[in-house]
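Chains shown are a subset, placed as in the full complex.
So that you can tell them apart, the chains are marked A, B and C in the order they are listed, and the count of residues begins at 1 in each.
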Amino acid sequence: MATIKDSVHDHIEISGVAEALLDTPTVQRLRHISQLGTVQLVYPSANHTRFEHSLGVYHLADRALAELGIEGREAERIRAAALLHDVGHGPFSHNIEELTYRKTGKYHDDVEELLASGDVGEILREHDLDPTHIAGLVAGDGQFGQLVSGELDVDRMDYLVRDAHHTGVPYGTIDAERLLRELTFVDNELVLTEGNVQTAESLLLARALMNPTVYMHPVARISKAMLRRASERLLATTDIDAHELRRMDDHDLLVALRTTQATEAFAERYDERRLFKRAIWTELQHVPDDLLDLDHDELRELEATIADRADVPETNVIIEIPDEPSMRESSTRVVVNGEIRNLGAQSPLVNALRTAQRGQWRLGVYTTPSAAERVGRLAAAELGLDIPGGLVTESRQGIHATLDEFE
Amino acid sequence: MATIKDSVHDHIEISGVAEALLDTPTVQRLRHISQLGTVQLVYPSANHTRFEHSLGVYHLADRALAELGIEGREAERIRAAALLHDVGHGPFSHNIEELTYRKTGKYHDDVEELLASGDVGEILREHDLDPTHIAGLVAGDGQFGQLVSGELDVDRMDYLVRDAHHTGVPYGTIDAERLLRELTFVDNELVLTEGNVQTAESLLLARALMNPTVYMHPVARISKAMLRRASERLLATTDIDAHELRRMDDHDLLVALRTTQATEAFAERYDERRLFKRAIWTELQHVPDDLLDLDHDELRELEATIADRADVPETNVIIEIPDEPSMRESSTRVVVNGEIRNLGAQSPLVNALRTAQRGQWRLGVYTTPSAAERVGRLAAAELGLDIPGGLVTESRQGIHATLDEFE
Amino acid sequence: MATIKDSVHDHIEISGVAEALLDTPTVQRLRHISQLGTVQLVYPSANHTRFEHSLGVYHLADRALAELGIEGREAERIRAAALLHDVGHGPFSHNIEELTYRKTGKYHDDVEELLASGDVGEILREHDLDPTHIAGLVAGDGQFGQLVSGELDVDRMDYLVRDAHHTGVPYGTIDAERLLRELTFVDNELVLTEGNVQTAESLLLARALMNPTVYMHPVARISKAMLRRASERLLATTDIDAHELRRMDDHDLLVALRTTQATEAFAERYDERRLFKRAIWTELQHVPDDLLDLDHDELRELEATIADRADVPETNVIIEIPDEPSMRESSTRVVVNGEIRNLGAQSPLVNALRTAQRGQWRLGVYTTPSAAERVGRLAAAELGLDIPGGLVTESRQGIHATLDEFE
C-alpha cells in the first residue's frame, strides 16, 4: 500500500490494482497535464494537474465503495476506472479536445485502446480485469459506471473542491463527504437517499457558480480559443498528427508551439500573456439560428473573410460559438417520500439554472487589441448580428481576475 | 487601537468610537448570547456568540467603507452601528424574539432606547454621534443604513461565513471580499457593479442552502419552539417580565428555567437533549389558509384542546406555523449593461428560490415521543389537515445531525 | 449509528456503547462546559466546549484503533474512555480545578465514581464493560490507557487542532492524521514508528507555541485567577460545597457568582471584562525558592497582608505562582534505527523547550488598575522580590489579544 499526501483530501491510500497502475507511464504522464489549462492565466494559483485530480477521484471512489458496501472484484474495477478516468486527456485537458476529436474521433473518455495496450493493459490483465470493461466504466456504462461518470459521479465531487482550493474561488466548496454518505443504489440506479434534495441542489449550484467565474471566464475562453487555433496550425504545418498531439503533455505542446514558425507568434502571446481581446461579445438572443449550426470549416471561412476585409492576418480573427447550454444534472435522481424522482422534476432550481445559463451564453469574436474595433464592426456585418447597445456588452468581469490589464 | 484575533477574519483592528464602545457592558454582554441558539443541539461546534459576530460585522463594515471611500464622521457612525447592530438581542438570539416582541413591541433591531441610555449613549455623545441616528442605521434607514441592514449588508456577509466555519457546513462559504470590493453607491442606492450578477446570486444561494440545513433544521426548530414555550411559562409563572427577559443572557435564562418549577421539566429535556418529536410535519399545500392566519392565543387554545384530547399535559403539545417564505434578496440591486436592475428581475434563480423555499415550508406539531402517534392523529383532525401519505413526511434529515437518535 | 457534523473533523460516526453514552446527562452536560474557560476573554471566538472536544477525541481514538488493528471489546472500552475522558471536568474546565481538587481530592480525570454510578454506569454494565476499567483508561493506566492519556494520546491531537480552529492561532495545526498512522505498540508501549522523530517534535512544538500564546496568555491567567478566587468565596459564603461546585456547568457557576453578594463584584468585573492588572510580573530567577513552596493558606495570608498594607479589600490582591514547568513529552517514545528511544534523549529540542518554558515562567500579582502601582511595590517588599528593571516586565503581549485596552 502506498500513502500519498494530497492538499485536498489529506492522506490517500492506494493499494491493489490502483497501486500497480500508479507507476505506469500512462498515469505518471498526468503529472504534466494541467487540470484547467489556460485558466491559469486568470487564476495564477490554478496549476494543479490531472494526476492529483485522478488520485482524488480514486480516493472518493474508494470512500463511496465503502459506504455502498461494494467489495472484491467489482470494487477493484471501479477503483481502476477512477484512477484511469482521465488518461485519455491531451495537453491542456479540455482546451484542445474539440480539435483532437475532430481529427481522431476520440474524446478524452474514449480510452478502450489506451487501456488495452501497453503496461496498463498488462497490469489490468494481471489483476484479471478486462480493459474493455474498465473503459466502459470510464465512459459511464452500466450500473457502476454512474459512480465514475454520471450526475452523481466522484469526478465532479473532486474537481469542484480541488478547483476551489487552487483558484481561491470558494464557490466549489461542496460537502463531498455528505454526498458520498447519501449515495445508494435503488434498482441499479445511483440515487441520493431521502432528505437530500438540497444536497443534490448544492452540487448543481456549485457548478453553476464555478462555470462563469472559472471555467468559462472570458479570459480563459479567449486564451483557450487561441491555443486551439495555434494547435490546429501546428497540425497543418508540421508532421505532427492529431494522434500524436493527443498524447503530448503540456511541455511538449508548448515547446512545439514555441519552436514552430507558424505558431511562434501565438506562443509569444501566450508566454507573455498578450491575449486577444473581445471584438464582439453578445447574447444568444442576438445570434441568428443558422450561425449556431455552422460547422468548423464554415467558421474558418467566415474568419478568413472577416480578416481579409479588416486587413489583418487570417490567424488574428477567432469566432467562438459555444454549444447551447445543457443541464445534465437535471436527471440527478433523489429519493423523495420514498420514490425516486428526477431532480429536474423536483427542484424549481434546475429549470432556473438552465435559463440562467442561457442568459450567460455569449458568442465571442476575438482579435488583437488594435484591430478590435474594426474587426468587431466587420464581423457583425458578416455574421448578420444586430446587436443593440454595443458589440461588447458586460465588458468588465469584476475583480476575479487580471482581466482588466489586457483590455 | 485594539487588535483582536478572530477565527474567521484573522486580525481585526478596532479604533475610534468602536474601541470605546467595545468595553461597555452592553457590548460585552454579547459574549454570552449564542449566535445560533439551539442550533448547537444539531451542530455541536456551533457555540459562537453575537460578540464575535459583531466584531466581524464591524470589520467588514470598515473594509466596505475603505472600498467605498467613506471617511470621517459618516464612517464613524456606520462603524458604531455595525458594532452595535445586535445589542438588542435577547438570550438565544432569534429563538425567543417573537415572544419578547409580542410582549415588548421590540424586535432585536429596535435599539434606540438602548443606544440612548447608559454608557453607550454617553460614549456616542462624547464622540458627537447621535444615538437616534445610529439606531436608524441599525434599522436600515437611509443611504448608509443599507450597509448595516439591507440586501447587501455586511451582517449577512459575516454570519454566512462564520456559521459555516462553526457548524462545519460549507454552504455559507461566500466570497465576502469580492462582495465588498464590488459594492458602490449609485443615486444613493447600494448596488453591485457591472459583471456581478453571479456575485449577487452566490449570496442568495448560500443563504438558500444554509436555511434548511442549519437555520431551519427540524431539530433546531423543535428545540427553539420548546425554548420559546418554556420562556413563555417563565414569564407567566414568575415575576420576570418581558423587558427583563430581553436583557438576560443565555446563562440567566437557562438557570432561570432550571430553577423555576414550571419550567424545570423543559430545562431537563433541554439539558439532556431529550427533545420533542414531530407528530405532524407537512407541506404548505396541505394546510388550510385559515390556519395560517391564527394568532398566538388561538394557537395556544388549539394546543390546549389537542393536549386535552390526547390526555397529555398542555405543555407537551406545540404547534409551529412558520411565516410564509419571503425572498428579501430579490430586491438586491446590480448594475447590468449600465443600468441598475433588481436581481429578482434579472436572475431567474430568484423566483426559483422563492418557489423552492415554499416547497421547503413545513407546519410542525411536536410532542413527546411516546405521545407522537396519538397527538399527530388528534391534531390532524383538530387542525383540519388532510395529509396524504402519512402525518410526518421526509422524516429523515440525512446525516447532517444527530437527529436520528432522538426520533 | 449516529453521524455528527463537526467543524474540525467533518463527519463523526458514533456507534456501539459510545452512541448509548452520548445521550446521557453526564455527557450532554459537557455542552455547557467551555473548553478553554476564560481564554474567551482573550480570543473571542474560543467558545468551543468539552462536548465537541470529547466527540473529536472519540473520533481520533476510533481512527487510531483502526490503524492499530484493535477490535472488539478492547476497542469498545477505549472508545468509551475517549468519549468519557472529560466528564469529570467542573465548570470552566481547568480554571477552577485546583480549587475543587483541594476540597474534594479529585482531579478531572478521577472519574471512577462518576462512571460507576447513574446512567453511565448502567450503560457500561449493559455493554459488559467495567466502569473501573474505563476509569483506569481515562487515568492513563495500562497499555491502552496511553492512547487516552499519555504522551501520544488522542486528547492532545484533538485539542491542539480544535483550539487553533477556534482561537484563530495557527500554531496548533498539527498533522493529526499522520500521527495516527504512525502509532504502533512495541512491547506494550505506544510508540511512533521509524522515521518520525520530526513527527514527534511537531507535536511538542505545537504545544510549546500554543502555551504562551493561548493557554497561559497573561489575560487568561489573570481572569482565571480571579474566577478561582471568586469561586473560593462562593464556597466560603454559601452552602454550595466543592462536590456540588464540581458538578455545576458554566451557566450555574456564572449565575451563582452573579447572584451571591460576596461574589457579585467579581461577576460584574468578569461580565464587563474589567479585569485586574499585573502589579508584578517577574521571572523565575528573581523569585526566592521558599516562595515556590508556599501552600494555599500561606499565600492567602500574604495576599491579606499586602491588601491590608495597601489599604484595598482583601479580595483585590491575587498572587499567582505557577508550578515549575515540566516537559512531559520528553518521554514520548519513537523508533530510531530499530530501537525505541525516548524523545528527550533523541531530540535536542526537548531540553531546549524545557529551558524555554522556564524562561517563560512568570510570577504574577494582580489587582485593580488604580491600585497596581501601590500593590506592586508593597507586594515586592512582602514577597522579598528583588526585581531589576521594573516590577512588570514584558508588559506588552503583541497583538494577539485585546489585552492592551485593559492595561
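The rule is short, and it goes like this: a contact is a pair of C-beta atoms (placed from the backbone, for glycine too) under 8 Å apart; a residue touches a chain by one contact, two chains touch by 3 or more.
Source: prediction; values computed, not measured.
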Number of identical chains forming the whole complex, with 3 shown: 4
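In this section, only the chains that are shown with their structure count from here on.
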Identity of the chain that, by mean CA position, is farthest from chain C: A
Inter-centroid spacing, chain C versus chain A (mean Cα positions, whole Å): 50
Whole-Å gap separating chain A and chain B, where each centre is the average of the chain's CA atoms: 40
Shared-contact residues (touching 2 or more other chains) in chain A: 178, 181
Complex interface listing, chain B residues touching chain C: 2-8, 10-11, 19, 22-25, 28-29, 31-32, 40, 43-49, 51-52, 55, 165-169, 250-252, 254-255, 258, 271-274, 399-402, 404-405
Residue ranges of chain C touching chain A (in the complex, touch as defined): 3, 10-11, 177-178, 181
Residues of chain A touching chain B in the complex: 169-171, 173-175, 178, 181-182, 193-196, 198-199, 201-202, 205, 209, 212-213, 336-337, 347-349, 351-353, 355-356, 359, 389, 393-394, 396-400
